[in-house]
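Left out: one protein chain. Kept in place: all the others.
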Amino acid sequence: MIEMLDVWKTYPNGTNALEGINVKIEKGEFVYVVGPSGAGKSTFIKLMYREEKPTKGTILLNGFNISKLKERQIPKVRRSIGVVFQDYKLLPKMNVYENVAFAMEVVEATKKQTKPRVLEMLELVKLKNKLRSYPSELSGGEQQRVSIARALVNSPGTIIADEPTGNLDPETSWEIMRIFEEINLRGTTVVMATHNREIVNTLRKRVIAIEGGRIARDQQRGEYGYEG
Amino acid sequence: MIEMLDVWKTYPNGTNALEGINVKIEKGEFVYVVGPSGAGKSTFIKLMYREEKPTKGTILLNGFNISKLKERQIPKVRRSIGVVFQDYKLLPKMNVYENVAFAMEVVEATKKQTKPRVLEMLELVKLKNKLRSYPSELSGGEQQRVSIARALVNSPGTIIADEPTGNLDPETSWEIMRIFEEINLRGTTVVMATHNREIVNTLRKRVIAIEGGRIARDQQRGEYGYEG
Amino acid sequence: MKVRTMGRHLREGSRNITRNGWMSFASMSSVAITLFILGVFLLLALNVNHIANVVERQVEIRVFVKQGVEKVEVDKLAEKLKDFSQVESVTFIPKEEGLENFKKSFGDKAYWFEGLEKENPLSDEFVVKTKDPVETEMVAERIKNLPYVESVNYAKDMIKKLFTITTMIRNVGIGFIVALAFTAMFLIANTIKLTIVARRREIEIMKLVGATNSFIRWPFFIEGLLMGGLGSVVPILLLLLGYRYLIDLVQVDLNLYFLDLLPLNPLAWQLSVLLMGIGAFIGVWGSMMSVRRFLKV
Partner (left out) sequence: MKVRTMGRHLREGSRNITRNGWMSFASMSSVAITLFILGVFLLLALNVNHIANVVERQVEIRVFVKQGVEKVEVDKLAEKLKDFSQVESVTFIPKEEGLENFKKSFGDKAYWFEGLEKENPLSDEFVVKTKDPVETEMVAERIKNLPYVESVNYAKDMIKKLFTITTMIRNVGIGFIVALAFTAMFLIANTIKLTIVARRREIEIMKLVGATNSFIRWPFFIEGLLMGGLGSVVPILLLLLGYRYLIDLVQVDLNLYFLDLLPLNPLAWQLSVLLMGIGAFIGVWGSMMSVRRFLKV
C-alpha cells in the first residue's frame, strides 16, 4: 500500500515538480501514471522508493512513513520494490547477467538460487543470447529490458516502472505488459508511468493523470489523456 | 543523398548487427526506419554520421564515400547532419542553452547569430523556461527535446533521429513530427527510427523495415510493421 | 554478513581492479612512485642518522696526568675513570708513546724534535669515551676534579658545533620524512579518490537497487587494500635491490670506508613492512573516504 498525503516537491534549483499530491494505491492495484512531458510523473515515482525526498507531506509505504525513514532503513524499503528506471541505470562495468544478478546479491541470495532465477528473467525479456554483453553493447530497447529483468528478479511486492516501454517496439511492449499483468494478477502492486496511449486504452486499469505537478484525474479503468 | 551498397556491420564482440544492406535515400525524402528491438535500426543510423564504421560495403553521403573518409574530414560530414541520439548525448556540465549553442560554436557562428537562433529552437521545443537547467535537472522528455533542438539549430541538410519521440507524450510527439514535416517540406532529408505505430500510420511516408540486420521491407507511404 | 557475501566482496573487489584497468593502473603507479620516493628518503635519513651517530662516537676526552706522578697512582686514576657509569672505554697512552705519535704527525720534519726525548715535555694521557657522546662535557668536568689530573681536553667548541650539526641534520631528516609521509598519503588518497569519483554513478545505482552502505563499501575496501598493497610491491623490490647494489658499490668497489651504511638485513624487513603498511592503509583510507561521499543517495 502506497499513500501520499499533501506531498510537495521543490527541487533545489527552485522547480516545483509536485504541488499537493494526495493519493492512495492499494496493495495489488495496477496503476498507470500519465501526463505530458515534465508534468512530474517521474518525480511522483521517485518519491515512492526514496530517490527523492518530499519537500513537504507524508508518504506511507506498507504503513511505514518513508519521508521520516532513517538512513539505515532505506535499503530495506528499496528491496521491497522493483524499479524500472526511465534511464535504465545499468551498471556499466557489469554484463547483462551480472547486472540482473546484482539485485539478488544485494539480498544475499545463494548462488544456487541466483543463477536459475536470473536466467529465467532474461529468458522472459528475450535476452538470453546477450548474457555476456555489457550495457554499452546493447541497443536501447535491450538495455530497457535488462532494467525490467532486474526489477522483477527478486519477485518484489511492488513494481514501479517509469516508461518501461519507451524504447520498445509495440510487440515487445505488449510482451512486457503481459508480464506485468501476470505478476499483478498474482498480487503484485504495479505502478507504471507511460506515454503509450495504445496500451493504456487497451489494457484498462486505474489511470492517474498528472499535469503541472497536480493530479488532474484519477479514474478506474480510465483512458489515456490528461486534459481535464 | 544517402546510399548504402552491400553494407555489413559486425561489432567487435561478434554481433552481426547489419547483413548486406542496400538502400538509397534521395535528397528531400522523409524515411521511417522501423523494426523490432535490437534489429539494427540504430546501427543503420549510426553508420550515416560515422559513429560506427561499416565492416564491409560502401556508404555514400552527398557523393562522398564516408567509409573511406579521412579522420580530418569527419567533422565536416557530421556538421552537415543534425542527429537526435537515442540516448540524447547531452553534455552533462552545460546547461540547456549551452548544449544547444555548442552545436553553433562548433561551426564558429557569431554570438549575434547564435543567441536568437538557440532561443528560437528552444521555443520550438517548448523549453524556453528551462534555459539554465542542467541535463540532470530535466525530465526524460525534456532531455530528448534538448537533443532535438540541438539537431535542428544549424539547419542541416539532413536530420537523422533515433526514436526522437520515445520519451514524449503523444501531444508533444505530434508537435515534434509537425516540425520535422515542415523542415522536410523545405527540402531537408529526414531519417527517423521509430517504434511509434500511430505516427507512422498517420503521417504516411517511406518505411524501411529492418529485421535481424536485413531490410525486410522498403515501401513508399507504408504502414508500421516489419514481419514480411 | 554471510560468509558467501564476504567471498563475493573479495571477488568483486579484485575484479574491480581489472574492470577499471587503465584507472587502476594509473592509481597504482602513483602509489608506487610516491612510496618509492618515501622509501628512498627513509633510507637516506636512516643512514644519515647512522653516520651522525658514528661521527659522534669519535668524540673523546683526553685526560692529561700531572708530571712525575707514581705508576700506582696512575693505575688508581685509571680505575676511577673506569668506574664512571657513563664511561664506555678508557685507553692509556704513556708519554713516550705520545711523543712518538706527535713526531710521526710531522712526517719528514720529525727531526726538528730530536732533542725532546731526553726531557719529554708531554704528560701521560688517558683517552676516555663516554657511552652517550652527549654526556662528554659533564663527564669531562667531573674528571677535571680528580686527583693527579693536570688538565682535560675535549674540544669543547668542536663538540658543541658537531652536536648542533648532527641535531640539525636529524631534525631536518625527521621533518622531511614526516612531511613526505603526509604528502605521500595525500597524493595516494587523492588519486584513489579520483578513480572512485569516476564511479559515483555506479555507487548511486547500487544504492537505488537496494544495496546497503556496507555492501557497497566492502569491495571498495578490498580494492583500496589491494591497490595500496600491490602498489607497494614494486617500490619495495626496487628499493631493496637498489640498496643492496649501493652497499656493494660503496663498500667493495669504491672503497669508501668512511661511508658506513646500515646493513641490509633488519632494514629490509622494516622498510618492506612499513611501506606496504602505508600503501595498504592509505589505499583503504582513500577509498573509504571517497566512497562515503557518494553513499548518501
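We just call them A, B and C in the order they show up, numbering each chain from 1.
We take it that contacts are C-beta pairs under 8 Å (C-beta built on N, C-alpha and C of every residue); 3 or more make two chains touch, one makes a residue touch a chain.
Model, not experiment: these values are computed from the prediction.
Listed by label, the shown chains that the missing chain touches in the whole complex are B, C. Checked against the full complex, the candidates B:R78, B:K115, B:K128 or B:R197 give a single residue touching the omitted chain, namely B:R78.
Residue in contact with the omitted chain (choice from C:V54, C:V127, C:V197 or C:L241): C:V197. Screening C:Q67, C:T164 or C:S214 against the full complex identifies C:T164 as the residue touching the chain left out. With the whole complex as reference, residues 49, 51, 71-72, 74-76, 78-79, 83, 85, 89-93, 102-103, 105-108, 110-111, 150 of chain B touch the missing chain. Across the interface with the omitted chain, chain C contributes residues 22-23, 26-27, 29-30, 33-34, 36-37, 40, 109, 112, 116, 121, 161, 164, 168, 176, 180, 183, 186-187, 190-191, 193-195, 197-198, 254, 256, 258.
Following the convention adopted for this analysis, only the chains that are shown with their structure count from here on.
Chain centre most remote from that of chain B: C (centre = mean of CA atoms).
A straight line joining the Cα centres of chain B and chain C is 67 Å long. Computed from the mean C-alpha positions, the centre of chain A lies at a distance of 62 Å from the centre of chain C. Chain A and chain B have Cα centroids lying 28 Å from one another.
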